[in-house]
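On to subunit A.
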Amino acid sequence: MEAEEVGARLRERFPDVVVEPFPGTAGRIRFPAARLIELLTEVRDGLGFDHLGQVGAIDWVEERELFYTVWSDRAKQYLFLSTRIPAGEPHLESLTPVFPSANWHEREACELVGITFDHHPDLRPLLTPTGYQFHPLLRSFRLHEPEELEVKVRDV
Partner candidate 1 sequence: MWINMGPQHPMTHGLWNLRVKIDGELVLDVDPEMGYLHRGIEKISEDRHYNEIITLMDRTCYVAGMAWEHLFIQAAEHALHIQVPERAQWIRTMSEEFQRVASHLMWYAAFVQDIGLMSPFLYGMRDRDLVLDLFQSYTGGRLTYEYMRVGGVRNDLPPGFTDQARKVCDWLSDRFVEYDRLCLGSDIFHRRCDNLGVLKASECIRYGITGPMLRSAGVARDLRKDRPYAAYGQVDFEVAVADGADVTGRYLVRMEELRQSLRILRQTLDWLDRNAGPVMAENVPRWMGAPYAPVGREGYLLKREYPKGVGFSAIEEPHGEALAYVVNEGGEHPYRVKLKSPVFVNIAAARQYLVGYRVADIPPIMGSVDVCVGEVDR
Partner candidate 2 sequence: MAPLSLYGVSNSLVSTLLLHLAAVLPAPLSTLLSNGDLILLLSVLVFCGTLLGASLLNTILLIWFERKMLGRFMDRRGAMHVGYAGLLQNFADGLKLFRKHTFRPQDADPLGFFSAPTAYMVASIVMFGILPVSTGWSAGTLPLSLLLALVVFSFAPLFIFLGAWSSANKYSLIGGMRSAAQMIAYEVPILLAVVAVVLLSGSFDLTTIVNEQRNYWFWGPLFLALIVFVAGMLAEMERIPFDLPEAEAELVEGWNTEFGGMLFAFFMLADYARALVGSYLIVLLFLGGWTLPSWVPAPLTNFPLAGIFWFQVKTYLVFGVFIWIRASLPRVRTDQLLRVGWMRMIPLSLLSIVLAALVVLAKCLPVFGCLPSMGS
């Protein structure tokens, strides 16, 4: 499956998404964050990309990017989807109703990049200790300052 084909099949229902080629995969879809559930459902049921590989988040300082990798067993290909949300109060609909496996990926993105997922069943921190108030993968988080970190961890 090529990027053009993916684009052609999505264009009708989703005129606001952009499909661009991405070497080694079936393409990369940029979509507005509001259409997440709709688009992913269509990608899963309509295009057959039924296996969620990963959910990752990138901090671009002014905005945050979320990217989703899905795999289709029929096409034997990965498909990339990414969306950007403003960094002010970053929040997004949770993908768990569509892909239950997004659960831990979103927990990780929440604690590391500081994105809140609405309607997520269980948004506890996964990797960082309870009460840890930082989002380590933000660009503003500096390494090599261990003294500072120790003070700021709240007692639980």
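The candidates were selected such that all candidates are chains of the complex that A comes from, given by their letters.
By definition in this document, contacts are C-beta pairs under 8 Å (C-beta built on N, C-alpha and C of every residue); 3 or more make two chains touch, one makes a residue touch a chain; residues count from 1.
This structure is a prediction, so every number in the text was calculated from the model and none was measured.
Any copy counted, the candidate of 1 or 2 that touches subunit A in this complex is 1.
Touching candidate 1 in their complex are the following residues of subunit A: 22-25, 50-54, 56, 58-59, 67, 69, 71, 73, 76-78, 80, 99-105, 112, 125-129, 136-137, 141, 143.
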